[in-house]
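Can you read through this structure? Questions will come right after.
With one protein chain removed, the remaining protein chains of the complex are shown where they sit.
Lettered A and B in written order, each chain numbered from 1.
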Amino acid sequence: MSDVSVERSAMFEYAPAPESRAIVDIKPSYGLFINGEFVDPAESGGFKSINPATEETLAEIAAGTSADVDIAVAAARRAYDKVWGPMPGSERAKYLYRIARIIAERSRELAVLESIDNGKPIKETRDVDLPLVSAHFFYHAGWADKLDHAGYGDSPRPLGVAGQVIPWNFPLLMLAWKVAPALACGNTVVLKPAETTPLTALAFAEICQQAELPPGVVNIVTGAGDTGASVVSHPGVDKVAFTGSTAVGRQIARAVAGTGKKLTLELGGKAANIVFADAAIDQAVEGIVNGIFFNQGHVCCAGSRLLVQESIADEVLERLKRRMTTLRLGDPLDKNTDIGAINSAEQLSRIRELTAAGDAEGAQPWSPDCQIPDSGFWFAPTIFTGVQQAHRIAREEIFGPVLSILTFRTPDEAIAKANNTPYGLSAGVWTEKGSRILWAAQQLKAGVVWANTFNKFDATSPFGGLKESGYGREGGRHGLEAYLDV
Amino acid sequence: MTSLLASGEALARLRGLPGVDQVGLEQRAAGLATRSIKTTAKAWGIDTAISMVDLTTLEGADTPGKVRSLCVKATRPDTSDPSCPKVAAVCVYPSMVATAADQLAGTGIHLASVATAFPSGQAPMEVKVADTEAAVAAGADEIDMVINRGAFLSGRFDVVFDEIVAVKRACGEAHLKVILETGELATYDNVRTASWLAMYAGADFIKTSTGKVSPAATLPVTLLMLQAVADFRDETGRQVGVKPAGGIRTTKDAMRYLVTVNEVAGPDWLSPDWFRFGASSLLNDLLMQRQKLASGRYSGPDYVTVD
Partner (left out) sequence: MSDRLSVRKTYKLYLGGKFPRSESGRTYLVSTAEGTPLANAALASRKDVRDAVAAARKAQAGWAGATAYLRGQIIYRVAEMLEGRRAQFISEVRQARGGTVKAATSEVDNAIDRLVWYAGWPDKLAQVLGGANPVAGPFFNLSTPEPVGVVAVVAPQTDPLLGLISTVIPAIVSGNTVIVLAAQDQPLPAISFGEVLATSDLPGGVVNILSGKVAELAPWLSSHSDVNAVDLAGVTDGELATDCERSAAENLKRVLRPSTEDWSASPGLDRLRSLVEIKTVWHPAGV
C-alpha cells in the first residue's frame, strides 16, 4: 500500500475565522454561589482559572473550604425542607423550563465561554455541548410533574440534598447531567465544578438567578479535590453523584460505605471500537476519528481502542491516516478548528507519559503534521499501530487524542478482546449486517453500545457503565432512579 | 480513453464495493458544511468557483438569442470588473451548439452539450449515439450524457455499461461527463455503484444530475462521488472529475462544495479541469459576493446582468 505522506493543500488555505470573544463578560474574580447569591469564601487565596490555549489567566476563583461546604449544604437543606421539597412538580417544571430556555437564548455566549475555559473547539461547544445542555434541562423539566408515570410507583419522593462533583471535560454538560434530574425529582444540590473549568458553572449560577430559582436550590462551590471531598463526605448530603476517574470513584465509594448515602458513579473507560470487514468503510473511518479525536479524546466513553478485522486493517489504516491529515489543530475559538487544546499542563504530561510508554513498549506512533502553537497545551492526534492487548496503551485510559490500534480475526475474538478490560462504559460496532450488530450488542459488556455511529448523546438516552466504569445511569427514564427514594 | 476493464470484470468488481451508511455520510457532509470560509479564503473560493461554473441553459424555450446572451455573459461575467474570471464552460442542448460555438470562438471557454435524449434518456440507442455525434460535429468539446436509469434500477448493469462505452466512442476527442441522475437512483449505495460503473466504462467526469429532477445535487451525494473518484484514482491511476448540477444557488453552497472537494478528494481536484458546478443562478450570487468583498457593501440584482 502506498505510504501516506500528504502535504497540506497549498491552494485552499482557510483564513482565520475567529468567533468573537466580545460576547462573554468574564469577571476578574468570582465568589461561591450559595443560597442564591455570590458570597466570599471563608478563606481568601483561591486559585486562577486559565485559558489552556494561551495560558492567560481568566479569573480568580474561590476555593471552598469545609466551612463553606457546610454553609452550602445547610442552604440546600433549608431550601429542600421549606421550598423545593413541598413544591408541586408542575411548579418545579416551570423553573426548569425557564432555565432551559435561558440557556438556549444565551447558548452562543456560553459556548464561547466554555471554549475559552476548557480549550475545546467552538465548533463543538456551539454544535454539540450547548444544544445538549439546553435539551437536557428541557427534557428533565418535563419529568418534574410526571414522576408518577416514570415507572417508579405512585408519587416517588426525592432523596433530599445531592452532593455532586463533576469533571473538566464537558463542564456545562456534566453540570446539566447532574443538576437537571436532581431538581426535576425534587432534590436540591451542592455542586463542585472541576478546578480547571469553573466558569460556565458560575455563569449557570447567574442563569439560576435570572430564572428566579428559589435560593438554596442550586449551590455552586468551586475548589479542588479537597473541596470535592468535603462535599461528598458531608453528613448533610443524602445523595452523592460523581463523574471522574475510576481511582477517585473508588475512594468515594469507600468513603460512602456505612453512611446510608446513595451513590452513583460515572468513571473511566477504554472503549473498543470494532470495525468488521463488511463495514461501510468511509463512515467507519469517520466513526473512528470521531470516537477518539472528538473533544481531544477527553471523553470517558472515547473509542480509544480500534479493533479492526485483520482482512481490512491496511485499508482502514490508510484511509484513517489520510482522513487525519485534514484535522485542523489550533485556536479553539477559530470556527474551523477540529482539535483544540489539552485542558491542563497536568493532563498533557499524563498523555505524554503514556504515549512514551507506548513507544517504549514497541507500538508504532504516527501523527499528521500539525502546527503546534507556541503557548498553551497541545497534543497532535496520534495513532499507534502494532498494539497488543498486554500493552499499557491498550489497558490504561489515556484521556487524550491517542488511538491504539489492534486487530482481530473473528467476531468472537473481537468480543473477547473488547470485553477484556476492567472497564465497561461503551463500545462501537461497525458492520452493515444487522444481526451481527444485535448479536455484538448482546455480547459486549458495555453500558452504551454504538452501532455504525459513535459519541452520540441524548437527554432521553441512559448513559453509564458496567464494571469499573461505575454504576448508575444518567439520562432517560432510567436516569431518574438516581435521584428518587426508590 | 476507452473503458478500463472489460464489461464482465468491471461488473464483478461492482459487487465488492463497501456499503454507504446514510446517516454517517450525511453527518460528515453536515460537518464539512460548518467550515467558515472568510476573507482571503473566500476571495479565492469565489474566483475559483466562478472559473468552475458550467453556465447552463436547458429549456424548451431556448433560442439562438438566449444562447448568444448566455455566451457573452460567460465570457465577461462582471461587466464592471475585467479582473473577474471567465466561467469554465457553457452548457446547452445539441440544437444550440452551433450558435454557441460561433459566439464562443476564440474565448477559450469550453462548449458542453447534453446528449443521449437528455434528460430522460428514454430513446433507442441509435438515437442517443446520433444525438452525441451531432453535438460533437456542431462544435461541442464536452458531452454530458445521461445513464439509462431504467436499466440500472432493474439490475441490467451491463446495458448501462455498454451504453456509456458506445457514447464515449461517439465523443471522439470530446470529454464525456456521465450524469447519474442521483435523485432517481434513490440510495447512496446505488450512487456509489453507478459512479464506479461509469468510471470503469470510461467517463472523464461523473455528474450528479440533469437538474430536471428533484433532488438534484446535494452535498452528501457529491461527497460520496468525490470519495469514489479518489478511490478510483488510487486503484487505477486515472483521475476522473466531478460535477454537481442543479440546486446550487448561493455562494455559501459553492464554498461548502469546495471545502468538500478539498477535504475529501484533495487539492488535486480543485481546478476546473476536475470539478465543475452545473448552475445558472449561482453565477450572479458569486458575482454579488465578489462585489461585496471588493467594496465592503452588500450588492443587489441591479449590479449583475441577467443572462
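Just so it is clear, a residue touches a chain if its C-beta (ideal position, glycine included) is under 8 Å from a C-beta of that chain, and two chains touch if they have at least 3 such contacts.
Note that the structure is a prediction, hence the values are computed from the model and not measured.
Q: Could you run through the displayed chains and say which ones the absent chain touches?
A: A
Q: Which of A:P86, A:G153 or A:G434 sits in contact with the chain that's absent?
A: A:G434
Q: Out of A:S29, A:S90 or A:S311, point to the residue that touches the absent chain in the complete complex.
A: The one listed residue touching the chain not shown is A:S90.
Q: Looking at A:S29, A:Q210 or A:T460, which makes contact with the chain not pictured?
A: A:T460
Q: In the full complex, which of A:K82, A:K146 or A:R250 touches the chain missing from this view?
A: Hidden-chain contact among the options goes to A:K146.
Q: Extract the touching residues of subunit A with respect to the undisplayed chain.
A: Those residues of subunit A that touch the unshown chain are 90, 93-94, 97, 135, 138-139, 141-143, 145-146, 149-151, 411-412, 434-436, 438-439, 441-442, 459-460, 476-477.
In this section, only the chains that are shown with their structure count from here on.
Q: In angstrom, rounded to a whole number, how far apart do the mean CA points of subunit A and subunit B lie?
A: Each chain's C-alpha centroid was found; their separation is 44 Å.
Q: Which residues of subunit A touch subunit B once you look at their complex with the stated criterion?
A: Touching subunit B from subunit A are residues 2, 6, 9-17, 123, 127, 278-283, 286-287, 326, 335-336, 432, 452-453.
Q: Considering only the defined contacts, which subunit B positions touch subunit A in the complex?
A: Residues 18-21, 23-25, 27-28, 34-42, 44-45, 48, 227, 234, 258-259, 262-263, 266-267, 270 of subunit B touch subunit A in their complex.
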